[in-house]
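Sharing a structure here in structure tokens format.
Shown here: the complex without one of its protein chains, the others still in place.
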Amino acid sequence: MNEEDYFKNLTDRERAIFEGGISMGSLFHQFVGTPVSTDTVTSLEIAIHDSILLQPAIIDVDVTIDKDLIIKNSGVMGYTSLTGDMLDVRLTTKINEKTIVTCISYDEKLQYPIMYIED
Amino acid sequence: MNEEDYFKNLTDRERAIFEGGISMGSLFHQFVGTPVSTDTVTSLEIAIHDSILLQPAIIDVDVTIDKDLIIKNSGVMGYTSLTGDMLDVRLTTKINEKTIVTCISYDEKLQYPIMYIED
Amino acid sequence: MNEEDYFKNLTDRERAIFEGGISMGSLFHQFVGTPVSTDTVTSLEIAIHDSILLQPAIIDVDVTIDKDLIIKNSGVMGYTSLTGDMLDVRLTTKINEKTIVTCISYDEKLQYPIMYIED
Partner (left out) sequence: MNEEDYFKNLTDRERAIFEGGISMGSLFHQFVGTPVSTDTVTSLEIAIHDSILLQPAIIDVDVTIDKDLIIKNSGVMGYTSLTGDMLDVRLTTKINEKTIVTCISYDEKLQYPIMYIED
């Protein structure tokens, strides 16, 4: 079966939403736990960007890791582990003419790094 | 903001598709790499089931890990690492009255563990 | 080369220490990020136990995940992600007659989940 044949039951918008969800879940669970400091945050952001850009339908990845939270969570060891509340990410997926932007950001009230579709 | 307020721009079907994608990407990237043998595959399937069932909108998780592939990939050490081609998973998401089934299975022709929505 | 030939340059005690280190690092970075609640913590503990017990030289795995911290970190979504400060683990490795116990526990002063060898 060709890749496209798997998605005949989805509209372009639905598939762009699906692929955005997949890649956001992938990014979170692949990279959470990685050792990170303010010195290494840039190379980690680049590796996340490059690897997620490989995934189906992804045309743009914008990753910012919260440096203040890295500093706050780093004790005497000088580094910490990447956590979900440090992630501010926008993934753009495109299927034909339909473009969707999937986001993650930490919601203090929910105590939860929520993933959603931008208007 | 309440959780529901994030999703006012999605239909129930779109959100069920989005949450299915998130949880399938999460499952793959959280558990790929886990040491596994035919003796431990059941406890790994249960842990995957239980953890993914916690995620938003998930009402059912059906995980089968390919035992033949575990045996084939295990050398003299008696175990191997979980890979994407071993995964056969169906996740059911429900938003109000809309139910969606998200699948992953390995496509030999694509050489790729493809994620898709079941008809 | 046989497995044993790789370790001719280590004493039994050194190899037991090495394998304890490997498996503790593996456990941490494989499972941190997993969705977990007080309802699912037991199946996660069992899967961690079973998978790490497969690794070379491991003869016992004792995993306790901090339930109070799960409750504290769970917001309105009812679950959280496994973090290093929740882990209290003892791994026993044995090479011939030498037995070593490798531990991880969170040190509040260091703000760090430290891995060490028990006396």
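Note that the chains are named A, B and C in the order they appear, and that numbering of residues resets to 1 at the start of each chain.
The definition used in the following text is that a contact is a pair of C-beta atoms (placed from the backbone, for glycine too) under 8 Å apart; a residue touches a chain by one contact, two chains touch by 3 or more.
These numbers were taken from a predicted model, which means no experiment stands behind them.
**Student:** Pick from B:Thr11, B:Thr42 or B:Ser74: which residue touches the chain that isn't shown?
**Tutor:** Selected residue, touching the omitted chain: B:Ser74.
**Student:** Just the residue numbers, please: which parts of subunit B touch the chain that's not shown?
**Tutor:** Interface with the chain not displayed, on the subunit B side: 28-29, 32-33, 73-77, 80-81, 83-84, 109-112.
**Student:** Touching residues of subunit A against the unshown chain: what are they?
**Tutor:** 3, 26, 30, 33-37, 39-40, 43-44, 46-56, 76-79
**Student:** Contacts of subunit C with the missing chain: which residues?
**Tutor:** Per the touch rule, subunit C residues meeting the hidden chain are 1, 3, 6-7, 9-10, 13-14, 17-30, 102, 107, 109-110, 114-117, 119.
Everything that follows uses one rule, which is that only the chains that are shown with their structure count from here on.
**Student:** Roughly how far is subunit B from subunit C, going centre to centre by Cα mean, in whole Å?
**Tutor:** Whole-Å distance between the two chain centres: 24.
**Student:** Please tell me the distance, in whole Å, between the geometric centres of subunit A and subunit B computed from their C-alpha atoms.
**Tutor:** Measuring from centre to centre gives 18 Å for this pair.
**Student:** Hunt down the residues of subunit C that sit against at least two other chains at once, touch-wise.
**Tutor:** 33, 76-77
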